[in-house]
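The structure under discussion is supplied below as structure tokens; questions concerning it will follow.
Only a single protein chain was left out; the remaining protein chains are all shown in position.
Letters A, B and C mark the chains in the order given here, with residues in each chain numbered from 1 onward.
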Amino acid sequence: MLTYVVRRIGRSALTLLIVLLVTFVLTRIAYRNPAATLAPRNADQQVMDGITKALRLDEPWHLQLVHYLLRGPDIQGAAVGLLHWPPALGYSFRKQTPVTELILSKVPVTASLALGAVVIWMTFSLVTGVLSARRPGSVTDKVISAVAYVGLSLPTFLTGILLSYFLFFKLATYGIRWFPSSGYVPFRESPFEWARHLLLPWLAIAIAEIGIFQRVVRGSMLEVLSADYIRTARAKGLAERRVYFDHALRSALNPVITLGGLELAAILGGAIVVETIFGLDGVGRLAIESALSGDYPVVIGTTLFASVVFILSTLTVDVVTRLRDHASVTH
Amino acid sequence: MSDVAPARATLFLEAPEPEVAGLARSVLRDRSVRIGVTVVGVVVLLAVAAPLVAALVGHGPTEQFQSEALDSSGVPIGPSSSFWLGADGNGRDVLVRVLYGARVSLLVGIPATTIAMVIGTLVGLLAGFFGGWVDQVLSQVTDVVLSFPFVVTALSLVALNRTEDGSSRVSPVLLVIGIVAAFSWTYFARLTRGLTAELRSRPFVEASETIGSGSWRIIRRDVLPNIAPAVIVYWAVQLPTNIVAEATLSFLGIGVQAPTPSWGNMIADAQRTSLYQVQPWFLIGPAVGLVATVVGFNAISNGVRNVLDPHHGTR
Amino acid sequence: SGSADPNAGGGGDKPGYGGTLKIASLNSDLDALDTLTGYSIDSWQILRAISRQLVTFPGSPKDLGSDNKIQGDLAKSWDVSPDGKTYTFHLRDNVHFSGSATREIVAGDFVYGVKRFCDPNKQVAAINYFNLIVSGFESYCDEFSKQVKVGDLAASKAFIDSHDIAGIQAPDDKTVVLTSPSKNYDTLSILAMNFVSPIPEEVASKYVGDSLEYRKHYPSSGPYEISDYQPGNRLILTKVKDYDHAGDPARKAYVDEIDVDFTANSEDAVVQKIQSGEADLSLYLTTPPIATIQQYTRSKSPDIHSSDGAGASFAFLNTNPKVKTPGSDALRKLKVRQALTYAVNRAHLQQIFGGELVAKPLSQIIISNQLGYEDIDPYPTDGDQGDPAKAKQLLADAGYPAGIAFNVVYRSNALAESEATTLKEDVAKSGITLNLHKLSPDEAYSYVQSVSNPWDIAINGQAFAPDWQGDSTRMLLGGWLDSDGAPCGPGNPGAVCYDNKQLNKLASQAFASDDPAPVWAQADELVSTDLPWIPLLELRKVVITSDRVRNYTWSNVPVNPDVTNVAVQG
Partner (left out) sequence: MSVFAVEDLRVTFRQRHGADVEAVKGVSFAVEAGRTLAIVGESGSGKSVSLLAATGLLNTAGAVVQGRALHHGTDLVGASAEELRRLRGSQIGFVFQDPQANLHPLKTVGAQVAEAITSHRREPRRQVRARVLELLDEVGIREPRRRIDDYPVQFSGGMRQRVMIAMALALNPGLLIADEPTTALDVTVQASILDLLRGLQRDHGTAIIFVSHDLAVVSDIADDIVVMRGGVVVESGDADEVYGAPAQPYTRELLDAAVRGPAAGPDVEAGPDTAGGATLGDPLLQVSGVGHHYGHRRARADTPPAVSDVSFDLRRGEILGLVGESGSGKSTLGRIVAGLLDPSAGSVSIDGSTYTSTGRRRARPRLDPRTRGRIQVVFQDPYSSLNPRRRVRDILAEPFDLHRDLAAQELEVELEALVNTVELAPSILNRFPAHLSGGQRQRVAVARALALSPDVVVADEAVSALDITTQSQILALIRRLREERGISFLFISHDLGVVSELCDRVLVLNGGRVVEQGRTEQVFSAARDPYTRLLIDSIPGKRRGLVRAGAPTGEEGRVHV
């Protein structure tokens, strides 16, 4: 197990390095004339030359990469290179802020978004998935499955628009202010406001995910329910509730965990659409805004961040499922 | 989105009926498939008929009818006898644009998914069949692609696509196809890799070896035909996902470019201009188109899975 | 947070003190907050609350054009030398900074502010204005950029400490003396912009210009100070404790708090917030969506306000001689430019912008409330609908009988996108093909600046807003289009490389003139015929507010509501 984890980490590091290389080269080609994009508005040629010098943009790109990987030059008092603690991911001239700081300041929002959404969608899909699998083909199953279908077929941006229009705007015009349209209140400021502000975004994410996961849980449950050991559980005289939720669900969870890890990673790496629609100042919005505005140090930073999140969560999922499988390996 | 299939895909290897004809017959008997085929059929028909409709009502997809379809302060009219779904903020016919939007969705979704399928299947076959370092290298590549964030990378690629003279290197639609394919082949690769590795240890593959078949021959004759049904079903699973991906890119403004209509950028337009509040069809038209298409394809893939995988369906 | 003031709300439209003014921003952050760097009407709208100048405009409830009476701000009075080149300002007593500095504001703070202008870290666009009105400014800046590298804070500070500008002096704490190399009729107007604001050196020199840190430690000279700033989330301005209202006649500062909400990401979200009462005003919203305007006007809502003088929409042409695309080569021919102006259907554009309330066809460079405006139309067409036949003819004459294609870049906002797509459709009838490329708002500015980006035509929705109402004609005719005032190259707004010696001559005549209007009119006719840009629409400013807003006031310089003079109820 330990050697497995070590090897996985080695591979992940390699993955990360390749992601970094590709992103670096990609942004270097994609954003031509970076100094102009990075300079403050109205900057003249001198300022741009200054930025070019400071960021060593006049050097060949492989040297730039070396600077980036090593400590790099100091810009306005902050290192821009990776070999530095905490690793600096460059400096955003546009925002006049080191990239690492910028990203870390957005993490709480995105994390709140992801975690709340995952709790909602997992709870709902586990319950509805089990209900569906209990009597496949029954009315309950058909209704739940049909709803799940629509949920999974709704693009998040559409759900977002509709939720915001009906639950915020329409209600608000009738004077009912349950849901704010946008914004984020930190949890430690007011847990209630935190949840109130995030409820619609959570729903927007959860609706699609419930659609997916309900089906995964259902399928996985159906498969598990036909397993011999479920019959054994019944043969012991176990109550049906325990058969479903203890025995069956326990084994049915593997695909749920695997897929859940992937989806969660994608959201943690930046839920661009939802963050944009609901004006959440998270990593996703930072990523898309920097990409749109050509603030490429931030583009590289957010890309790396998303990769790290993805890699960490797949690693976790792998280790968890392996630990579970460890108990169930069949040879 | 979904990688449900890989987790359960080995079930397809146990597909009850080997003949394509028989399979098709029982697939078509499935109710969900029939609903899906009907919906998708209608969408395809409408997409094909888009120019006809355009000619019939006399409105091109990007033609603006400011004088007929907008009032003096630029507010579009709602449905009328000549504009069946009303107009958008530029005085363009929403119906015609929705129909042309269907073309974009299909013209992006189908090739993108197919390309992804071909690449992914090839990669998965090689990795699963040869194992060892081939697998290591290909898995590494897959990992790298998987860990790229979709939208941001797409944006970089869009920026990359702009040439020195400001035009695009390849047409934006091709680029969108490429981006969507680039991000979805990995799912096919994971699926095929698992299936191939599973098949690799099947006695009939070993049996082929014992009569002296080479690797390629085995891949072609023994592996490919057996993973094909799963791959094709997964194609149908991935297609709606990719249609949504295109719409999302267009919604974010990095997919199909204005004035070419795409459901994604139409919805974005309707939302951004708030015009959906006075001309709801501006939003409902493309939204219904998109959701119906996606539901249709989802129904088909689900139905096919029901048939191929007895656990999945209702009995 | 509610209001503590018993006057708050109250009957009728009488403004009361107290309450929170909530502003929904379309952008996720301010483009600038430093008074030196801020050069957008939206940053000015906020800067109005947190900075004061020597002179200012007091705001007007009627419209933008009527807010044209300059009055003393931090200067209680001033003297002008007989040659009109030297201004001596006498500062008010008992005015203080707030926020990260709380000491009294002294004359040296203005001098420091101007000296900071050409720090290579804090580039200012308006630098051309100051070349004109501050003697010795240009050479100071040259020296600055020679000696100081970008990113080197210590060197900046050392340079500022050791070098002086001849044209701006503080003989004592209460006196600022400004000397210009030549006489300018609009010196005071220029000073009314936020560029010349007092800045405490002990704070400002610690931070990188307009960085997040600086914004968080912003030293305010206005009635409000920054109490909380989270880019992407919110900015809260709180009224300075025990603010001396008597010492600030131009800003009533009714509200206790101004709360800028950066979380609305689309035009739709912004207006929904205002319509639902979650916000009172907008920021970065050029014009409310047509649908919203219609809803307000239909219901005869008192909460929609409009004014002339918002600015204009132009199609910028790439006149940079270094650019060699087929399109820009063609555009160097007058006939092609004329063809383009005939091809445009201004009536359509007006309609998609939202009709009469929002825009009217524009056939010249300056707009109706600018000095020297006379309604001219060198290339008239029927009902402003354009004349495709004529356009085709002109194109053929210019050597493009088969038509021509241009690379068009446009800003990705709703207005510019509609404008660009409508133009594309309309000019197609004249055989002109527009290849559209979308640019993000942030990217757009630098994109058009760079010579390596081969665009031919740039569409912005709103291309410009006057720096101030009235005699700001110099901004266009003596600034952007004047190759003496704004040499070709980056840093030049709109990247204009128009070079017309005749215009330059007229402009320099006008600057020194006591009656510049006829000169400007002549200059306007000259360029409007020569078409350095294709004028499309003159824009009116339309603002919607929540029903809590009282004492709605326009503010000249920001071309926006005056946040220091509106009040809220409840």
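Operating definition for what follows: contacts are C-beta pairs under 8 Å (C-beta built on N, C-alpha and C of every residue); 3 or more make two chains touch, one makes a residue touch a chain.
As the structure is a computational prediction, the values presented were derived from the model and not from experiment.
Taking the complete complex into account, the chain left out of view touches A, B. Checked against the hidden chain, the listed residues A:28, A:177 or A:324 yield one contact partner: A:324.
Set against the missing chain, the residues A:64, A:140, A:251 or A:316 yield one that touches it, A:251.
Touching the chain that is not shown, out of B:26, B:114, B:139 or B:168: B:26 (per the contact rule at the top).
Interface residues of chain A with the unshown chain, by the touch rule above, are 135-137, 225-240, 242, 247, 250-251, 324, 326-330. The set of chain B residues touching the chain not shown comprises 15-19, 26, 29, 130-132, 202-204, 206-213, 217, 221-222, 225-226, 313-315.
Operating definition for what follows: only the chains that are shown with their structure count from here on.
Chain contacts here are complete: no pair of chains fails to touch.
Contact with two or more other chains is made by residues 266, 272, 412, 452-453 of chain C.
Touching of two or more other chains is recorded for residues 271 of chain B.
Residues 28-29, 31-32, 37, 39, 120-125, 145, 149-151, 153, 208-214, 230-234, 261-266, 269, 272-273, 275-278, 412, 440-443, 445-447, 449-450, 452-453, 489-491, 493 of chain C are the ones that touch chain A when the two sit in their complex. Every residue of chain B that touches chain A in the complex is listed here, in rising order: 1-4, 7-8, 140, 143-144, 146-153, 155-157, 159-160, 240, 244, 247-248, 251-252, 264, 267-268, 271, 283, 287, 290-291, 294-295, 298-299, 302, 311-315.
Contacts from chain A toward chain B in the complex involve residues 11-12, 14-16, 18-19, 22-23, 26-27, 29-31, 136-137, 141-142, 149-150, 152-158, 161, 212, 215-216, 219-220, 222-223, 226, 254-255, 258-259, 262-263, 266, 269-270, 272-273, 276, 287-288, 291-292, 294, 299, 302-303, 306-307, 310-311, 314.
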